[in-house]
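== chain A ==
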Amino acid sequence: MSVSSQTFSLLKREFLQEQRQKYAFFGVLLFLVSTIFIAKFSFHTIKSIPVWNSLYWVILLFAAVTGAAKSFGAESKGRLLYLYTIADPKAVLLSKMLYNVLLMLVLGFTGMIFYSFLIGFPVQDTPMFLVALFLGSTGLACAFTMISAIASKAGNNFTLMAILGFPVVLPLLLAAIKVSKYAADGLGWAVSMDYMLVLGMMNLVIIALAYLLFPYLWRD
Partner candidate 1 sequence: MKRNWWKFLCAAFLFFTLIFGLKTPVAPGILLNCNSIIPAYSAPFKLEILGYNTRFLQQKNSFRAWLINWDKNKPVHICANSFSVKDDTHAELSFQPVSVLDSMFFDLAVYNDADGKLYMDHAIYSTDTIRGGMDPMCNVTIKNEKQDHFAFPFRTVLYESIRNLFFHVPMWFSMIALLSWALWNNLVFLRKFDMKNDQRANTAITTAVTFGVLGLITGSIWARITWLEWWGDDVKLNGTAITMLAYLAYLVLRNAIDDEQKRARVTAIYSIFAYVMMIVLIGVLPRLQGTDSLHPGNGGNPGFNQYDLDNTLRPVFYIAVAGWIMLGFWIYSLKLRIQNIKLHHNSQ
Partner candidate 2 sequence: MKKFLSLLLIIVFASSLNAQPAQTLDEKLFQSLHGHASLNAVIVVMSIILAGIFITLWRIERKVSRLEKDIQKDNK
């Protein structure tokens, strides 16, 4: 079977698993919503755009860590070994990555709806903000999938995942925060084009590196 067809059948498996044990998706969603409520109780409404913007990204960052930690962490050792014997490592990575990207997009956008409903939506250029949200969530999901794979090789604890993950996703997060802030300020596409490009390039680089390096990580 080719890598792409393997990827799709593995992706289907991820969704099936999700259907059986619903806590994974709803757990992270609950985390997101309760964090937004905490923000609501402590801030009421946020007038300052930089604060509004970075608070949402910080919330999303922690949601991404909790969400992505499940991708390799939740699998038992036996199941990983089974996957190793039947599937191409690249297909395993791509399926997990795709699943995480979809998860993060759903979380990011539903979270944004809650967040703007409760705390306010001071964004002037909505399409650009959505593009920033899309690129940022995709990047977070891809980076944390790979980091989760690395952490799963090292005793798999959540602290290690955070220590390894934060420095790696920080440049991505900084660029995403900048683009979404420009969008909120309504500065237009020309101003944020550089950052948008860097953000897109970083996504590609992370995906490419993960794709190339994962086979080395996978074999035991």
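The criterion applied here is as follows: contacts are C-beta pairs under 8 Å (C-beta built on N, C-alpha and C of every residue); 3 or more make two chains touch, one makes a residue touch a chain; residues count from 1.
The candidate set was assembled so that all candidates are chains of the complex that A comes from, given by their letters.
Predicted, not measured: the structure shown is a model, and the values here were computed from it.
Within this complex, chain A touches only one of the listed candidates (1 or 2), namely 1.
Of all the residues in chain A, the ones that touch candidate 1 in their complex are 146, 150, 153-155, 160, 163-164, 166-168, 170-171, 174-175, 178, 191, 194-195, 198, 202, 205-206, 209, 213, 216-217, 220.
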